[in-house]
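Structure first, then comments.
One chain of protein is taken out of this complex; the other chains stay put.
Read from first to last, the chains carry the letters A and B; within each, the first residue is number 1.
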Amino acid sequence: MTDTDWPLWEVFVRSRRGLSHTHAGSLHAPDAAFALRNARDLYTRRGEGVSLWVVPSSAITASSPDEKDPFFEPAADKPYRHPTFYEIPEGVKHL
Amino acid sequence: MTREAPAPTAAHTADAALALGDDALVLSHRLGELMGHAPVLEEEVALANIALDLLGQARILLSMAGDEDELAYLREERAFRNVQLVEQPNGDFAHTIARQLYFSTYQHLLYDRLAAGRSPFAGLAAKAVKEVAYHRDHAEQWTLRLGDGTETGHERMGRACTALWRFTGELFRPLDGLDLDPADLEPAWLESVGDILGRAGLAVPDGPRTGAWTAGAGREGLHTEPFGWMLAEMQHLHRSHPGATW
């Protein structure tokens, strides 16, 4: 990194109470304090958020596409985890 | 020394609205000049946020004193009541930040008190104090990074703080129409600015905090030379089309 090339940060925004933080994008900042402030200015200037996280992009460990199958296929194989798997007679409420 | 604040009258309220409104308008304009010239893209967005907050405040305040556009575009220089600090040219980024630090610290202390009071400014101040808290934080963060970063940063920030120091005394002059005496804010201002400068490794400037001109300063409509040019630019289009709507 050159002196003027600030590191990259990933920004996560909680759009309102009750929801998880969602990835919004990234930005450059010299440090965490500024990353947070820049994130506020950039990603919430129309009131899009109530809380922010910033994470150095270099701190993220991601699954690799090569690992995709063993990683995610078992989950795709368990339809019974999803509510639509079950047939419920019509008219039964609160399920 | 606390001066007994006089009971505000409607005329006093309009005068104070004009003074505070002009402060916000002029500083917003100066920050607007920077768009497209910021040192880094993220800062374009940050400075514009501050400029927009200030312009919003200015429009409410000027509307308390009359028609916002008539006041902004059709007054002569001598009728503007802003402090001289806010009209100072942007200079390098250090000057912009020093001006922000001095002014936003003052404005934050002022709005905080106004929000707790019962003057006609209480409502506006309650909303604006949150905006201004952010402006102050922005200026403090940058003061630390420029003052305590590289040697160049340190030098430039020190120079800027010194250059603008003599415009800071005017902030605490009496202002009729407010339910407080700005002089009461001065100790907290000195302490806060001194603390930030100290943390940034910068000396608190030791020069005078007001100019030697006894006729007065911005609140009396006496401004510095760059201000006339600023108004000429700001007003020329509006004045070129009398009576037109935009």
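FYI, a contact is a pair of C-beta atoms (placed from the backbone, for glycine too) under 8 Å apart; a residue touches a chain by one contact, two chains touch by 3 or more.
What we mean here is this: contacts and distances are computed from a predicted model.
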Omitted chain (choose from "ABC transporter substrate-binding protein", "Peptide/nickel transport system permease protein", "Cytochrome c oxidase subunit 1" or "Phenylacetate-CoA oxygenase subunit PaaA") - UniProt protein name: "Phenylacetate-CoA oxygenase subunit PaaA"
Given B:Leu27, B:Ala128 or B:Leu144, the one touching the chain that is not displayed: B:Leu144
Sites on chain B contacted by the missing partner chain, in the whole complex: 25, 29, 32-33, 35-45, 48-49, 51-52, 55-56, 58-59, 62, 68-69, 72-73, 92-93, 144-146, 148-150, 152-154, 156, 233-234, 236-238, 241, 243-246
Chain not shown, touching residues in chain A: 1-8, 10, 25-28, 30-34, 36-37, 39-40, 42, 45-46, 51-52, 57-58, 60-62, 64-66
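One rule holds in what follows: only the chains that are shown with their structure count from here on.
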Interfacial residue positions of chain B with respect to chain A in the complex: 40, 42, 45-46, 49, 137-138, 141, 145
Chain B partner contacts - residues on chain A that touch it in the complex: 6, 27-30, 33-34, 37-38, 41-42, 45
